[in-house]
Structure formats: C-alpha cells, structure tokens
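Structure below; questions to follow.
One chain of protein is taken out of this complex; the other chains stay put.
So, chain A:
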Amino acid sequence: MDVFEVRGRLDVIAEELASEEEEEEATDEDVFEQGSSDVSTHTQQMKEQLNKRRSKLSQKIVEMENFASNLEEIFITVEENFGRQEQNLEQHYNEVLQTLSQRNEARAAALDEQKNSKLECLYGQLLRCGQTLDASKELIESAQELHRRPDKHGFLQAVMPVMKRVEQFAGEEVDLKLGVSLDFQVLTPDLSEVRQMMESINVLPAPSAPVMNPQIANSATDTSLHVCWSLFSDDTVEFYELYWRLISDDCTMETLQEVSQLKVKETHCTVSSLRPNAQYELWVTATNTTGISPASERAVYMTVPSPPVLKPRQCVSSLNAALIRWDSGNTDPVESYTLEFGETGTDGSGTESIVAIPSCECLLQLQPQKIYILHVRAVNIGGPSDRSEPVHISTTGTFFHLLEDTAHPSLSLSADGLTMFYLDEDLPISHMTFSDNTFNRCVAVLGDLVPVRGQYYWEVEVDEDAEFRVGVAYEDTQRNSHLGGNNTSWCMRHILTPSRHKYEFLHSGWTPDIRITVQPLRIGVFLDYSRGILSFYNAALRQHLYTFSCHFLHYVQPCFALDNPGALTLRTGMTAPAYITP
C-alpha cells in the first residue's frame, strides 16, 4: 500500500461521513415538514436521530483509529525489512572483506617465514666463514711466530707439524657458494571462497516478515476467523505458514495453549473449529527457497460470541413498557448486546434495534395492545452473534411470573410460573434450602413488574378455604417477617375462623376493621404509582373492597403468601377493567 492508496482510503471515509450527514439532513427536513403533531414524539425522534448520528461518528472515529494503528504497523515493518536487507548486505560484504584480509595475512606470513629462513642460513654461513678466517689467522700467526724464533733447534722441531697443519688447511676446499637463493617463492592465494561469497550476494534472500491485517468487521463467526495478512516488499514467497493460539483471561488455565498451524498459499485463510467469544493470537511466516522469514507481529482476533438465551419467565411487561432479561450464553464477558424487536405480523419491516446494551437486561418503551417478537444478539469486537431464539411480549396488560428464587421452600410453583401450592406435608426443616432471597417465615413469593411508575392490574384466584395474603412489597422487604407485618409491604389477608371469614388490609401490622359479606374468590389488585394507591376488588362482582393510600418510595413487586396449605393462581395480561380506571 502506498501513500496514494492511503490518501484514497482516508478520502473514502470522509466521503462516507459527508454523504451520511446529507442523508440525515434530508430526513430531518421530512420530519419537520410533517408538522408537529405531537411535540413529545417529535422530540423523541430528534433525540433518537441525535443518538444515531453520535454513535455513527464514534464508529467512524474507531475505524480511523484502527486504520491509523495499522498504518503504523506497516511503516514499522517496512523500516525493519529494509533495515534487515541493509544489515544482510553489510554482513555479507564484511565477510568477504574478512576473508580477503585473512588471505592477505597468510601470504604475508609465508613470505616472512621464507625471509627468516634464508637469513638464518646466510648468517650461519657467515659465522662459519668467520670461524675459518679466525683459524687461518691463528695459523698464520703461529707460523710467523715460529719463523721469527731464533732457536734453530726448536724451530726445526716445531716446524714440521705446523707445516703439516698449514698444508692441511690450505688443501681444504673453501666453499664460497651462497647457501640460499636470493629469489622468493610467491604463493598464489586461494580466492575461490571469496569469489563464491561475492556470487552469493546476488542470490535470492529469505523473505521479510509479513504484516498481519487487523480483523475485518463481521468476518468472523462463532467458530471461525477469516485471517488476512500482507507482504510489504518485493520478496518471492512460495507459501506462508499461519500459527494461532487461544489466549484466555481465565486464570485457571496457567499453561499456554497449544499452537496450531496451517500452510497457506494465499495471503488469507479461514481458520475453523474455534471456540466462540474467544481471543486468538495469530502470526504468520513467509517461506521461499532461501529460507523462512522472521515471524510477523502477533495480531489478536476474536471469534463472535454464541447467541444469548432469552428468559421468558423473567420478562415482564405492561401496557407501554417491557423489561427483557436474558442469559449471556457465553462464559466470558462480551462487549455489549443488541436487542431487535418488531410487531408480529410485520415480517421484520418495522424492526427496531437497540444497540450497546451493557448488561443482560433492557427496558423498552412499547405501544399498548400489541404483540412483539424480540431477539437479542451478543456483540464483541469480532462482530455480532447469531440471533437468539425469540420471545413474544404482549402489551395488552400486566404480565409477570412468580419468582422462584424468592419462594419459601414449602411453596412449589407450577410449570407456567403462575400457580403456587403450599402442600399439606410437613417438610423437615433440614430438607428446606433457604437462601438470602427466599422468605423463611411467611410462606410467600414475590412477582415482578416493569420498573416504571405507571398503572398495573392483575388478579388472584383463591380456593374458598385458602388463608392468603396478596398485595405488593418493596423488593427488599424483610424475608424473615410476614407480609403486611412491616412497613415494606401492603396486603389483603384472609383468615378463616370457625364462625366466619375475616379480612384484613395489613401494613405495618395494622389493619382497618372491615367486614365483607361475600367471599371474594377472584381478587383484582390495582396499583397506581402516580396516585399512590393500591386497591383490592372482588373482580367477579366489580366490588371495591379497600384502597391503601401510600406514597411508594421505590418500585414495588406483587407479593403472595399462603398461611395454610392451599393454592393460589395468578391471572395476568388483562387490561384494568373500566370500572377501576375512570
């Protein structure tokens, strides 16, 4: 990639941004032209558009940042590659020079040796000559001495041996030839190695390190990665080898994972049989006839997560809102979730998405009297997962289920989470598993409501002889006290005495004195946060029984309890009858 391509890429990003702005301005004009029918929905639309633009811009920023860091990596690698080539050549030539100087030294040493041996020889000769001279001199001196002796008798005695010695000495041949020649032998140095080395500089080098490309958006699945890399030099490459290893934040895995590898001819490859929502470290080498390149820098790619699992039992809805909950579907955390929903029967044409949901729940505003179908996806840097199995949400009334994890152990819930049974068995205390969240005195259970301060209506069906408590309580109502006996719960209570039915409307342990002549078997409960009321009705007769006036400080949840063995069934999903909401 050269500078022009880089510039071109930046231009494309800028163009995209500009055209999107234009598009959004156009839709803005449309909206304004429609006329402000409803100021609040208009404001809502503008806010949504603002959010969309903002998130698009921040997406662009992220893209450009990624691109910039990729460029950096490329520049560094190119620099490194050329540095290496330089080093390579330098090394080669250094070797050649070294070899040459070695030969030079060797030859000089040999010449030196020759010189020394010749000199030694000549010196020896010189010494011998000197010795011979000295001997001759000595003889001559002694002969002269003798000649000078006056003693003729003695002379005649000594002269014969001396004369013999002189004759002997004069008869010796004197070698006057030089012992050595004056010529030097010139050795021809062995430069074949050097020639070989010079020739090998022009031979093909091993390739430079390739550069791993950053992960392309939406190229991964939950079990595979599409990996790409590039080569920023003119090297010939026969094949690449791609290596990968799972990286895990899981501290229980202390040893490094195994490295897997694959031989690939192209500059891209799809690696499969991977784990979802996992990070992999990848690097690649290039190989040609000369050798293997150094390994590229390691890139980290991430597989897409597994789809989440919606929890229909934990979803609650009302006329105009719903709280959706799901399980992540992945053991490791993901970046965010995306919720997609639309009305059933519209075939996805009216689908809305909510992105960047940080936790496993989402509060939605919806239209009343409709049925929606919802999916959720988990998102990480590798992209979004597949859609989860759908869940249907109805906004025809208040929908919720009994929360099993709050139920007193003596209660068993039906499969559909709408009926509770207090069985006539004496379970030993040791068999009951309590937790911080379960009621442990009152045989009670909580329900759930959308956390919105609106109006809610549900009904409870009871057996004739069921002694029950139904009402609402704060989510943190004391689990070791009875419903209505504290200031965090309000309930209607039915007590069966031998002579009559007794009804109490309990809060903080106090009840007004109220007699009811017709036993209500289907109780309507109506909660209105803004008016601060909790009302109870005999739903079959449309008869108002009692209303608590209370200012709820926090959100409340429906609560249900049985004081003796029996059953209680929840009926949800109906709109509050007309006689309740005037």
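In this section, a contact is a pair of C-beta atoms (placed from the backbone, for glycine too) under 8 Å apart; a residue touches a chain by one contact, two chains touch by 3 or more; residues count from 1.
The working rule: contacts and distances are computed from a predicted model.
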>> Please identify the absent chain by the protein name in its UniProt record; candidates are "Exosome complex component RRP45", "APOP1 protein", "Pantothenate kinase 2" or "S-formylglutathione hydrolase".
In response: "S-formylglutathione hydrolase"
>> So one chain is hidden, and I want to know which residue out of A:Gln85, A:Asn320 or A:Gln543 touches that hidden chain in the complete assembly.
In response: A:Gln543
> Which of A:Ile74, A:Leu100, A:Val309 or A:Ile516 sits in contact with the chain that's absent?
Replying inline: A:Ile516
> On chain A, what residues meet the omitted chain?
Replying inline: 500, 512-518, 538, 541-546, 578-579, 582
